[in-house]
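One structure follows; several queries about it will come next.
Excerpt of the complex: some chains, original placement.
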Amino acid sequence: LLLRLAELVGVAAFAASGALVGVSKRLDLFGVCVVGFVTALGGGVMRDLLLGIHPPAAFTNPAAAATSAGVSLLIFWFHPIVRRRRREILILDAVGMGLFASSGAAIALDREAGAAATVVIGMLTAAGGAVLRDMLVNEVPLLFRRDLYAIPALVGSLLVVVLVKMRGDVDSAVVVGTVVATSTRLTAMWRGWSLPRPRNYERH
Amino acid sequence: LLLRLAELVGVAAFAASGALVGVSKRLDLFGVCVVGFVTALGGGVMRDLLLGIHPPAAFTNPAAAATSAGVSLLIFWFHPIVRRRRREILILDAVGMGLFASSGAAIALDREAGAAATVVIGMLTAAGGAVLRDMLVNEVPLLFRRDLYAIPALVGSLLVVVLVKMRGDVDSAVVVGTVVATSTRLTAMWRGWSLPRPRNYERH
């Protein structure tokens, strides 16, 4: 299935982003692999914990776990080469984000979560791994400070809910959600869109 | 119901405390809202994950989520005004803490958790959000270092367990637990009570 392949591309891009952060923090081989794994699959684990899916799909999906581990190892040894391909990774990461938000929403709907819960869980599936990654390496999460990352995920997740409620076909809703979320993200990167930050702040 | 209203007051006060921390960390609009949400509802999410309530009540409670989002947005734009009302927020926060500890304990009892588990889960419902907040913005949790915050929550939670075991009426137990926990917290603030810290420490 094409969605299945896209999922592995997303896992690989997320794992690469996590492993690169691990390398830049000078973690050892184990630490780099864990941060890669958590970035790639942490959002899905959160989704499954919230929905009561035990054990989480990430733990029963050997292809995803192997992809995450393989990519982390590659990054560990070849990070200088990969670093030059940063733009390509960001594009694949946007695809993964769109897909995870949309498929996360579809899974939440399937477990009969309400509409609002579904939208939040879809966004969390896509963005939760990056937040966990930054918590593990002791940084304030990047996507709380810069970039438009979670909002495109929210858009994709919302779109899936609307389309499924309106027309009922889950697969096409996931495809549309993925395409819209990914292109929103890429446009935001292209144009340098970002959210406002608080003004007039004086240290108390 | 009065408890329902008190819950929203508590959510609002917790969200305000979280959003103010987000603003002081210079997060963007999304980050401020997430930290507000996590502070307000993170303790309840932990409670529900531990008790196996899927999805957590926070995800199926539009009033609480909307209150949290609305307060976070207000703080984002009007934080200089709110900051001058810090004392009022702390008082409302104490009410929320007392209520969350007591209602968390009542929910745990309802799920047939044991007495010790119930006391801990009640405390976690009240204090977990503040710990998550500080982890998200990369600080050592404030309530591990200063203030008497978790102990009043523990007192309220314990009181609910004792009263329900003795007399069986949950609603009145929650009211008593809330009042006692809140007044313990306010007295501790008033008198500047705090827990001891380790002595004679020399860096190794």
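Each chain carries a letter (A and B) given by its place in the written order, and its residues are counted from 1.
As a working rule, a residue touches a chain if its C-beta (ideal position, glycine included) is under 8 Å from a C-beta of that chain, and two chains touch if they have at least 3 such contacts.
Not measured: the values here are computed from a predicted model.
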Full complex stoichiometry in copies [only 2 chains shown in place]: 3
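Throughout what follows, only the chains that are shown with their structure count from here on.
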Per the C-alpha centroid definition, the whole-Å distance linking subunit A and subunit B comes out as 29
Help me check something: in the complex, which residues belonging to subunit B touch subunit A? 22-32, 34-35, 45, 49, 52, 54-56, 59-60, 62, 65, 76, 79-80, 83, 135-138
Can you check the complex and tell me which residues of subunit A touch subunit B? 49-52, 108, 111, 113-114, 116-117, 120-121, 131, 135, 138-141, 143-146, 150-151, 194-198, 200-204
